[in-house]
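The complex appears here minus one protein chain, its other protein chains still in place.
Let's look at chain A:
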Amino acid sequence: MADNNTMTTDQRNIMTFDPQAHEIALSTEDLHVFYGNSEAISEGDLQFERYKITALIGPSGSGKSTYLRSLNRMNDRIATVKGKIMYRGLDINSNDIDVYEMRRHIGMVFQRPNPFAKSIYENIAFALRQRGMNKKADLDEIVERSLRQAAMWDQVKDDLNKSALALSGGQQQRLCIARAIAIKPDILLLDEPASALDPVSTSQIEDTLLELKQNYTIIIVTHNMQQASRISDYTAFFNLGKALEYAETGDIFTNPKVDLTNDYISGNFG
């Protein structure tokens, strides 16, 4: 076990982008995340290309969710995040950043569908109202547009005033996606958005994400390797708080350079 670890920790293969050819939407530099004294992320620096889907895979406890949640500082009150998170040339992990404004541009959808106990309409209008948008016509328009983008407008257009909690799990999750894109973020972070859903809902969510890719940079944590290979352009493999391999999805699944990645993908551990 110990031997195995020493052998594999040295082995890393992290792709970087040529800034001339690729537009970087988000990247981390020297990021470390601590829960109390224990380090949850020690080496995890990645770059994320604009208008692509990047999947983060890895076994439970590998730090991929922690990494994702650090990107829009949802870990602020839970963990200590050190290092830089670069977005549009700014380090958004600094104290000068208005966190609430930043989260408007870097939205997040969680593992468990978490609609508010409000109507479908109000779930989407919530964030807009908080930003002072009160005109009914504007709200109506954005609610419809968001629900259309999340591919659920036709199912719910007559029930907008019904409680969001009455929706099925898959619909709730798409409502959460609609809610997140209603405020037009740049980047959408998704933390295992389909892990609590049945296969049909999962494939609908995946279709929605592929649709959204045209306008959003998407970073998704997933346990499901088929899902990663189906929808993502790039994949990063995490283990024990480190990103060990980061490459184009096709490469990582057919020709992994790191032994541990190969073991994980072929189901030998994890």
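Quick notes on this one:
Just so it is clear, a residue touches a chain if its C-beta (ideal position, glycine included) is under 8 Å from a C-beta of that chain, and two chains touch if they have at least 3 such contacts; residues count from 1.
Going forward, contacts and distances are computed from a predicted model.
The complex appears with one chain absent; UniProt names that chain "Phosphate transport system permease protein" among the candidates "Ferredoxin", "Fe-S cluster assembly protein SufD", "Cytochrome c oxidase subunit 1" or "Phosphate transport system permease protein". Only one of the listed residues, A:Ile57, A:Val81 or A:Ile183, touches the absent chain: A:Ile183. The chain not shown here is touched by just one of A:Leu26, A:Met108, A:Leu160 or A:Leu212, and that residue is A:Met108. Checked against the full complex, the candidates A:Ile14, A:Ala151, A:Leu165 or A:Leu210 give a single residue touching the omitted chain, namely A:Leu165. Remark: the residues of chain A touching the chain excluded from display are 72, 74, 100-104, 107-110, 112, 114-117, 126-127, 130-131, 165, 176, 179-180, 183.
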